[in-house]
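The other protein chains are all here in position, but one chain of the complex has been omitted.
Residue numbering begins at 1 within each chain, and the chains themselves are lettered A and B in the order written.
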Amino acid sequence: MQTETRTEAQQQQAHCHYVLRLADTSLVLGQRLAEWIGHAPALEEDLALANLSLDLIGQARLLLTYAGELEGQGRDEDALAFLRDAPEFLNLALAEQPNGDFAHTIVRQWLIDAWQLEIYGALEHSSDTRLAAIAAKAIRETRYHYRFSSGWLVRLGDGTAESRQRTQRALDDLWRFTAEPFAPDEIDERMSRAGIATPLPELASRWSARMEEDLRAATLTRPATQPFPWHGKRGVHTEHLGHLLGEMQHLQRSYPGARW
Amino acid sequence: MYTQALDTHGKEPAGGAEADPQVARFQARIDAEEKIEPKDFMPEAYRQTLIRQISQHAHSEIVGMLPEGNWITRAPSLKRKAVLIAKVQDEGGHGMYLYSAAETLGISRAQMLEQLLSGAAKYSSIFNYPTLTWADVGAIGWLVDGAAIMNQIPICRCSYGPYARAMVRICKEESFHQRQGFEIMLTLTQGTYAQRTMAQDALNRWWWPSLMMFGPSDADSKHTAQSMRWKIKRFSNDELRQKFIDITVPQAHFLGLTIPDDELHWDEASQHYHVGPIDWSEFYAVLKGNGPCNRERLEARQRAHEAGRWVREAAAAHAERERTRSMQQAAGVAA
Partner (left out) sequence: MTESDWPLFEVFIRSRAGLEHKHVGSLHAADARMAVEHARDVYTRRQEGVSLWVVRSADIVASDPEEADALFEPARDKIYRHPTFYAIPEEVKNL
């Protein structure tokens, strides 16, 4: 009996953490994109990046609220967003990388958009109906995001000599974060067995094929280096997350208990 | 308020201009509340006045994204963050509607951007003030957007079609801007002691600059009369400012905040609130470029423009290459 309860509890926690991984990736990426507002290469791109940011934060809010319910400790979307420290954040390490130049931002966006297309696409058929509903809404946004980011990848890769150089550089810089999105761990396996998530290896080949096609269209070279096995989704981050959270959480931390 | 610096440019039309039958017909159309459209006849001075006013208005929206944008990454809740992003996005969109309207008059976006970045063009003085606390975001929505709405609604009926239509679109979107600002102030004044203090401090710093947004008294402006005749301007600066004061003072009282003006009082005879004297020297200093944030605002836009140059070039180069490719393909198919 005790073992059953413990297994149930473990499963519940895995479920909660699985949702948090999705939530935190959207939140951190949304926060990064928000940093561009007012500083984009053209006014039209200010609006485009703001639109992406808004969509991602919207996804984060839905997913965080659900994660809080699964956790069952009374934490709402804001308690989770503003009062957890970096080791408790479960986003992909890729999402927290700094904006850099526009090429870095576009490459980071394109990689995550292609990943979200697979993940949300698969979650539409999840045995978890709440997650399926969130995914159904999110995938429509992701399709637009992917159209935007892949379009820009091609413009920059196949633009001027300078833009190709910058974009190839961005790809080389961010390549080390591309193993994590499709590397399954114990939580992913639990979710697959429960019919909540599709096994990652099944999704990985489609993601890889799409990447190849886009890189070809963008006249870019797939980096030869091996990606490093980051564990952002287990709370082991790069140094960047701490600074991002410091800025994001400042007001709530400085005025504990205040309503905003 | 988008005519704040119009006095420094522009010539008076020549005394005999109204004797020209084309000009007389044009004025008759205006008097009959007809709309002037892009390719209709219009006196050169009308065209130039509109180009300056519309582009100043557009620049104000774009620069206006910066003081509020300053707090997006630090917004204290996810809901506030989302609403603030949407608001700033709207402002960018408004800038685009207005640049689009100005372009119908024969000036290009590139030219207008050049004027802004070089410091030649003016924009509303209010955006040269810093946003120092979260309460400033509330104050801007409540006071600055409140003042802007007051100014914008009459322009929905201005004589130039594209400008009027852009304003109708803008006014429809504006309603939530002021409400979100007021709601932020309300939440603060109902909060902790530190939050109430934050709100009062923001009001102390934004009240007078908001009054100055409407511009100096029209008695000091020789161009107001012409702008009124052309139905580009529909109410005087003083009229709009007084309306704003009468509406806003009771709102401040509701919030439990004190307007930073010892001479503020209700005048029973005129049925208006009377304010103390406005320090116009500060206004002119800010307009000349010597306000607290003029440099930062312009430099931010300049840096973004410079940093984005290779991006815009790449997109243009790619589009050219694609066009050539498809033309070659079409020629290949035809041959």
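Following the convention adopted for this analysis, contacts are C-beta pairs under 8 Å (C-beta built on N, C-alpha and C of every residue); 3 or more make two chains touch, one makes a residue touch a chain.
As the structure is a computational prediction, the values presented were derived from the model and not from experiment.
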Next item on the list: Write down which of B:103, B:174 or B:218 is the residue touching the left-out chain.
Entry: B:103
Checklist line | Which residue of A:58, A:100 or A:151 touches the chain not shown here | finding: A:151
Margin query: Please identify which residue in B:31, B:299 or B:320 touches the non-displayed chain.
Written below: B:320
Next item on the list: Identify the residues of subunit A touching the omitted chain, counting contacts across the whole complex.
Entry: 42, 44, 47-48, 51, 144, 147-148, 151, 155
Checklist line | Residues of subunit B in contact with the chain not shown | finding: 37, 39-41, 86, 89-90, 93, 96-97, 100-101, 103, 108-110, 166, 169, 173, 309, 312-313, 315-316, 318-320, 322
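We adopt the following convention: only the chains that are shown with their structure count from here on.
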Check: Can you list the subunit B residues touching subunit A in their complex?
Finding: 62, 65-66, 69, 72-82, 85-86, 88-89, 92-93, 95-96, 99, 134, 187, 190-192, 194-195, 300, 303-304, 307-315, 317-319, 321
Note to self: Residue numbers of subunit A touching subunit B in their complex, please.
What the structure shows: 27, 31, 34-35, 37-47, 50-51, 53-54, 57-58, 60-61, 64, 77-78, 81-82, 101-102, 154-156, 158-160, 162-163, 166, 247-248, 250-252, 255, 257-260
